[in-house]
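Only a single protein chain was left out; the remaining protein chains are all shown in position.
After this line comes chain A, so read on.
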Amino acid sequence: MPTYYVASDIGGTFTDTVVIDADGGARPDGRAGRVGRYKSSTVPDNPAQGVLDTLELAAEERGVPLAELLGAVEVFAHGTTIATNAMLEGRTKKVGLIQTRGFGDTLTIMRGFKGIGLDEEEVKRFRTLVKQPAAVPRRLTAEVTERIDYAGRVVCPLDEADVRRALAELRAAGAEVFAVSLLWSFANGAHERRVAEIIAEEVPGASVTLSSEFLPRIGEYERTLTTAVNASLRPVLKTSLDSFESTLSKAGLRADPLLMQSNGGLATFTEVEKRAAATVMSGPVGGVVASQFLGARSGHRNVVTTDMGGTSFDVGLVLDGRPVMSNTTLIGRDELALPSVAVRAIGAGAGSIASVRGGVLQVGPESAGARPGPACYGRGGTLPTVADADLVLGYLNPDNFLGGRLTLDVDKARGAIDEHVAKPTGLTVEQAAEGIKTIVDARMADLVRQVTVEQGYDPTDFAVFAYGGAGPLHAFSYGAELGCPQIVVPITASVHSAFGIGCSDLTMVEELSKPMQTPPGTTDHASALPPAELNATFDELAARARRDLVAAGAAEDSIRYVRSVEIRFRAQIHVLTVPFESDVLTAADVNGMVERFVEVYEGRFGKGAAFLEGGVEITTFRVVATSPVPRADFDTGALGEAAGEPGLRKVFSGGEWRDATVYRAEHLHDGLHIEGLAIVELRDTTVVIGPGQDAEVDGSGDIVIRNR
């Protein structure tokens, strides 16, 4: 009986799905564990439909009915943009927010920052530099009389009558769900819990999110923002996931679907319903996890992941085999206090528009998007884009774009570049096209450099993984500029995020802020940070994580825990997350952790940057618990049938037309050596090997490009 492991990434435009046939798989080629890759258009109001469309393709390929394939799915995991879109488009529930008296303006004050999520050009334009609207408008925020101090002591008791009055006010203002975020609630949650009880009495059945339960972290702005966003998303996500699940189960799916979180791990629908805001980066982080997974197989411990799509270029890092995490998640112009796989983006993609102003050629950040899209799409776009340049230069085959589903119009591309770039600069169309490509590639290289340097690393210590619609075409250039020794285009490039989602573990993150300091001059840090106290906090968090993972179906003995603290020097600002090596901490472990903190800090911020004499401060404790999801052995190996000789095509490179060898998927086999200048045309991807580069196809089917 064949079984399948399925993962989908439901993006804004396409739904990508990978299907892995477990042992006994009935693929026509008879190879078990192969990774099938499928793409279909996303159906925005019915995300399940896009998934079913891709699975229909998979079923057809295998000659089985869809229902039979679905019935044999062992694991179904997916990434979704539901929460992201709901938030960006404002389709969320109206939150009534309850805060400590005197601090009801926390969200609107926004700590005074008006530039978060904006690039330098937007920040410098003072006349249009305004804050984004607050997540909860002021009239839906109510203050209640109460106050707890930094030590968790009650300074002013909770006035229950005031809470009832506040609720009446919020309901009158139209509140549909409630969020409660009181000062220092993570140090003492009693007032918040009592507010929840009163809400239950006054508004039975109301959805309530308490900051002390959802996000017991220090920092009232981000805690309040995140709690409020979560409250507003929960009902939206629940409705959507319920309908998603019932559509798939009606079609025959028996497995409980899993959802990707921003932290790069999977969770059940029951769990994510409580943590809806933790799914806003559900899709994009899959690619980083996939790169981590494939990198580990091919011996790349340090990877820069580069995802070049239609509108943006996203960069992530895998360091020593682990994705680099951020303590926050940037979504639009809001920074949520939820850990996420760190992904930095700039507006550089295939759709980025080239323009000339004052004799200066610029590319992006404006994008032609999917509609009207680049001029060559023939959908009414008239402005020249990076894709138009790629086509004019001969890198793109007009008849093999999106697997031949869209024929590109070379004349329109040439026309747009001629009018808007070549004529104003006095360049030929080809020179102008190459100029566009040079500029966008340089900008991408600059971003990669910035991301690695900011972490204190040198890009030449990393392999570049390139994926997304346009990554494999441009990576030879930005990768070479960075001096990275290897540029890897994984076989899964066109469905890389979906593949990553399929590689993920069930993950639960539990956190608690419990500030602890060591006095200046401390040398035995364990004396000020008693191991017993640390163990008690960690054990409590681990127990919570365990309970949730077991409820999600994980076997208790399969769960692994990573205990870490957010720590900083007391005189300084930057917080680092430092893990402990063992589960039960001793004094030696605590002192070892501080030593490692100094080491990591100086590695990242420079020798001599540490200021240990001033003492250290732990702010937050974190336990990340993971349990592996059952996974099939798979084999992504290249499947060469050596059908005929590779072709030739003219490509404009380095100011002249040159011959490029053109390979197709059927030419690829383990160990194939390719000499640049060459193009590899896969079904959904075009890979370019530059002049002065060689490439080899490895046993996994990945194309590894090296500078000669």
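What we mean here is this: a residue touches a chain if its C-beta (ideal position, glycine included) is under 8 Å from a C-beta of that chain, and two chains touch if they have at least 3 such contacts; residues count from 1.
Going forward, contacts and distances are computed from a predicted model.
Engineer: Could you check which of "Phosphate transporter ATP-binding protein", "Methylhydantoinase", "LVIVD repeat-containing protein" or "RsbT antagonist protein RsbS" matches the UniProt name for the chain that's left out?
Structural biologist: "Methylhydantoinase"
Engineer: From the list A:20, A:55 or A:183, which touches the chain that is not on show?
Structural biologist: For the chain that is not drawn, the touching residue is A:183.
Engineer: Touching the absent chain in the whole complex: find that residue among A:581, A:613, A:659 or A:675.
Structural biologist: Checking the options A:581, A:613, A:659 or A:675, the one contacting the hidden chain is A:613.
Engineer: Across the whole complex, list the residues on chain A that are touched by the chain not included here.
Structural biologist: Touching the missing chain: residues 101-106, 108-115, 120, 123-131, 137-139, 145, 147, 149-150, 155-157, 159, 162, 183-184, 218-222, 356, 358-363, 425, 427, 434-435, 438-439, 442-443, 446, 449-450, 453-454, 456, 515, 517, 519-520, 569, 571-574, 604-606, 608-609, 611, 613-614.
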